[in-house]
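With one protein chain withheld, the remaining protein chains of the complex are depicted in position.
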Amino acid sequence: MSDTVQQTRFRRMLAMRAFDEACLDALRRKAIHGELHVGLGQEAIGAGMAEALRPEDAVVSTHRNHFHALAKGVDRRALLAEICEREGGLCRGRGGHMHPFDPDTNFSATGIVGASLPVALGYAHAFAMRGESAVAVGVTGDGGSHTGGFHEAMVMAAARKLPMVVLVENNALAISVQFSEVSPTDTVAERAAAYGARGLHVDGTDVDAVADSFATAMAHARDGCGPVIVEATCHRFRGHFEGDPEGYRPRAERQRLRDSFDPITLYRARLEAGGADPAALDAIAAEEKAAMKALLAEVLEMDMPDPAEALRYRFTEEAPA
Amino acid sequence: MSDTVQQTRFRRMLAMRAFDEACLDALRRKAIHGELHVGLGQEAIGAGMAEALRPEDAVVSTHRNHFHALAKGVDRRALLAEICEREGGLCRGRGGHMHPFDPDTNFSATGIVGASLPVALGYAHAFAMRGESAVAVGVTGDGGSHTGGFHEAMVMAAARKLPMVVLVENNALAISVQFSEVSPTDTVAERAAAYGARGLHVDGTDVDAVADSFATAMAHARDGCGPVIVEATCHRFRGHFEGDPEGYRPRAERQRLRDSFDPITLYRARLEAGGADPAALDAIAAEEKAAMKALLAEVLEMDMPDPAEALRYRFTEEAPA
Amino acid sequence: MSAPDRINDRINDRINDRLAMPLPATIAEAIALEMERDPAIVCVGEDIGRAGGVFGTTRGLQERFGRDRVLDAPIAEMGFTGMGVGLAQAGMRPLIEIMFVDFVGVCLEQMYNAAAKIPYMSGGRQRMPIVFKTAGGCIGSAAQHSQCLWGLFAHLPGFKVVAPCNPHDHKGLMAAALRSDDPVVFIEHKALLLQKGRDFRHHPDVPAEAYTLPIGQAAVVREGSDVTLATLSATVEHALAAAEELAGEGVSVEVIDLRSVVPLDTATVAESAARTGRLLVVDEDYLSFGLSAELTLRVIEALGHGALRQTARLAVPDVPIPAALSLERAVVPNAALIAERLRAMAKGA
Partner (left out) sequence: MSAPDRINDRINDRINDRLAMPLPATIAEAIALEMERDPAIVCVGEDIGRAGGVFGTTRGLQERFGRDRVLDAPIAEMGFTGMGVGLAQAGMRPLIEIMFVDFVGVCLEQMYNAAAKIPYMSGGRQRMPIVFKTAGGCIGSAAQHSQCLWGLFAHLPGFKVVAPCNPHDHKGLMAAALRSDDPVVFIEHKALLLQKGRDFRHHPDVPAEAYTLPIGQAAVVREGSDVTLATLSATVEHALAAAEELAGEGVSVEVIDLRSVVPLDTATVAESAARTGRLLVVDEDYLSFGLSAELTLRVIEALGHGALRQTARLAVPDVPIPAALSLERAVVPNAALIAERLRAMAKGA
């Protein structure tokens, strides 16, 4: 018996949460170095976008990219192995968690804020000029919406009516800086008018709402009607990166967000109110958790890259086709 | 007997035109090197902004900066001497026509498109934090409105309600690229809403209209109501730079623009219709032309910088206070 | 007139015609031939379409290949440089024109953190066939429009950096850049872009058909025995002029055109310097932390300390390019400054 749409959404969110919890576990075991940015609290956005994405679409993400990669269908074993810097990882351990590149699924990311959208623009132009019906999704946070790259990519995509969707995950914080303190507008979506583009604002803790809005946006872009900004408001449950002392917000505030806005808890309540069997939901949660646990164990057995190969892959001649 | 407001506006436009004609003359005499960008056809904007500018205000301009410098009160002898690369120039011949810097009048410019507005932002913040009533004007062309710097400066100025006026000289061309082909909106002014800022659109060939709009904008910014975008539409009568083959527009089109939209001709007609004495207007024109002719002759007698001093002024210790 | 004579005449006419070609037309020809071969090539930049490029290096391409493949961009370099990265990831082969290299400060991000690093960061899984085409060099345009900056790109790993000096090399190296699967920064020189084939002292002739030259091989453009002079781009012409002048004074100068900064052909320079015992590197880029020290030191490392009698470098002495010509001439290496330096070396031990 296959999952219903609702169960799939629920499962996707749980799979995403389990994935990032595996990352936290790996970090504790010192299998991940550098700053790790997890998406806990933002699962409804990743899960909501997954449905409307087709294999030929492209997603260009940010430093907080795990859920978008999973939504795009990047192999989660290869992704986790890359995050754990293994030779068997998506990028042979060279990229790490901020820089996963998967040509097979048209997924990539960047650790530079605002740099994702121009890359999405390139995909969008390629799709349009080749007459393909694929859409390019550029992801950014609220913080990234203030960058010049955001503006330049929107100008070009809108003037050419390219199939581009800009997904703004507005968690109201850029590290410590509050959106409300640095944004001249209440929302990012309303800035779409400056580009003659469509703007959608959605509650990013509601997976059904995200799925609807994102599907609308993708259809609009796919139909040649030009770019769309989808702003999904959400909350960041953990520090900006693991190890962030978070001196800029009280602990109680963080707890309040978790208590009030957990997209999984909220969705579970909706499903149960609609008559879902709690045991079935528990089973899904347990399955996803167990699967990720097993996967992490497997990944941690994988080899580290060989130091003798440290200089390889700089140029084509160093990388066999 | 002093000039009326109208006569002053007329005189300012003529002085500006005469200034750039002197530059063309200097270029023919090989006293200017590199690309020269003149503003012929855009005099009404420079003249219109001059009235509302106070000595303490700042103007940060572009590659096409002569009229803005004159409007700000930069000494025209020093300016012309700088453009002619003389040791007696505003910047001792080091800057040249794209890079005049005048700390005395708070005037500066840059040859990099879009780079002017962030600098204006800095002045605006300094004025605001020091509690001064000065306003910072950042000038850009239509082309510059698509740069990331435009967006970033607007975001910051608007969120902090800084006293900044962005003057967009929309001559519908960025070198060869038509505004209508690359802009997602019909005007730049309408993008002000994306910053919660005020946008004004004015006919930049009408000096009276520009003076009014610019004064409104300056007052708004001076009163602490935040930044304003003033878009003045106009026409570029010559190539982008002197020597531009202009393969991208027919000669006839250029002539049509000159015939229909010369701000000086248009204003003269208005003044005459209002009863102005043609002879008096002719006298103003003759005076300004003669003054510039004399000034150019004087400047061309000035010394070139001494090659032995080529390395000086890189660091403070090389520049006496 | 015999038939073979007539044929020869026709060939000569053709060669003469081609010698009248402005360098930009040669570059446009190279790009057009590659675009014909490979439908994946897409050109993006300011004024490259309707205007055919501010120097004419893309003239005729938009008419021929359409507005999707030759795209007039707004002034949004961060946007369209990143677009190049996305195009490459989508399987295209973008040529991105940054009009003047001086503007790189607004879009270096996409060039060095993305294009140049993605092949490595992806463990070889994502190729980056991008040509960043741009114009550098001094023609009297002051501090913000006169730089070369190849030393900057060369310091950042992942780029190949090419700066040709004559029409023949421009065509062959542009074709090679467009066929390369790695990001290539292709730096033209504004002064050369204002010349026709016949204005060039070296290799003015250009075959009409497509050909490539290997990226990373220097060329000995004049043989000599007393001093080795290594340089590139427009300075090769100045170096040849200076070498001719010195020949009249009994000093024999070997002139090497490096053609690319990355890869840097140290072997060719070292082989020559080992013979002459004297190495002069001339560079229109800034003196310090750039090409001149890297090349000189690599040669010393290759030959051993004490193997050379003299090394010297002549480059822009760490100063922004001044507007006044009287000052520009004092800081940018030209034939007179090069000759003076060669003379000093020839007199030295």
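A, B and C are the chain letters, set down in written order, and residue numbers restart from 1 in every chain.
Going forward, a residue touches a chain if its C-beta (ideal position, glycine included) is under 8 Å from a C-beta of that chain, and two chains touch if they have at least 3 such contacts.
Keep in mind it's a predicted model, so treat the numbers as computed, not measured.
**Student:** Can you pull out the displayed chains that the omitted chain is in contact with?
**Tutor:** Checking the complete complex, the chain left out touches A, B, C.
**Student:** Which of C:L194, C:A293 or C:A346 sits in contact with the chain that's absent?
**Tutor:** Spelled out, the listed residue whose C-beta touches the missing chain is C:A293.
**Student:** Given that one chain is not shown, which residue among A:C23, A:L80, A:M98 or A:A136 touches it?
**Tutor:** Only one of A:C23, A:L80, A:M98 or A:A136 touches the chain omitted from view, namely A:M98.
**Student:** Decide which residue listed in A:G39, A:G73 or A:G148 touches the omitted chain of the complex.
**Tutor:** Of all options in A:G39, A:G73 or A:G148, contact with the hidden chain holds for A:G148.
**Student:** Considering the whole complex, which of A:G46, A:G73, A:G111 or A:G138 touches the chain not shown?
**Tutor:** Counting the whole complex, the residue in contact with the absent chain is A:G111.
**Student:** In the full complex, which residues of chain A touch the absent chain?
**Tutor:** Answer for chain A: residues 33-35, 82, 85-87, 91, 93-99, 110-115, 143-144, 146-149, 174-177, 181-183, 247-248, 304-311, 314 touch the chain left out.
**Student:** Write the list of chain B residues that the hidden chain touches.
**Tutor:** The missing chain touches chain B at positions 58, 60, 89-95, 99, 101-103, 106, 108, 110-112, 115, 117-129, 136, 148-149, 151-153, 155-156, 159, 312-316, 318-320.
**Student:** Would you write out the residues of chain C that touch the absent chain, in ascending order?
**Tutor:** 78, 102-113, 116-117, 120-121, 142-144, 151-152, 154-158, 261-262, 286, 288-291, 293-294, 296-298, 300-301, 305-306, 308-311, 318-320, 322-323
One rule holds in what follows: only the chains that are shown with their structure count from here on.
**Student:** Please classify the inter-chain touch graph. Allowed labels: line, ring, star, complete, other.
**Tutor:** If you draw each chain as a dot and join those that touch, every dot ends up joined to every other.
**Student:** In terms of C-beta pairs in contact, which of A-C and B-C ranks higher?
**Tutor:** Between the two chain pairs, A-C has more contacting C-beta pairs.
**Student:** Taking CA centroids for every chain, report which one is farthest away from chain C.
**Tutor:** Result for the farthest chain: A.
**Student:** Quick one: chain A and chain B, Cα centre-to-centre, how many Å?
**Tutor:** 45
**Student:** Centroid of chain A to centroid of chain C, CA atoms only: how many Å?
**Tutor:** Distance between chain centres: 41 Å.
**Student:** Just how far, in Å, is the C-alpha centre of chain C from the one of chain B?
**Tutor:** 36
**Student:** I need the residues of chain B touching at least two other chains; which ones are they?
**Tutor:** Only 146-149, 181-183 qualify.
**Student:** Among the residues of chain C, which ones contact at least 2 other chains?
**Tutor:** Within chain C, the residues that touch at least two other chains are 73-74, 76, 78-79, 106.
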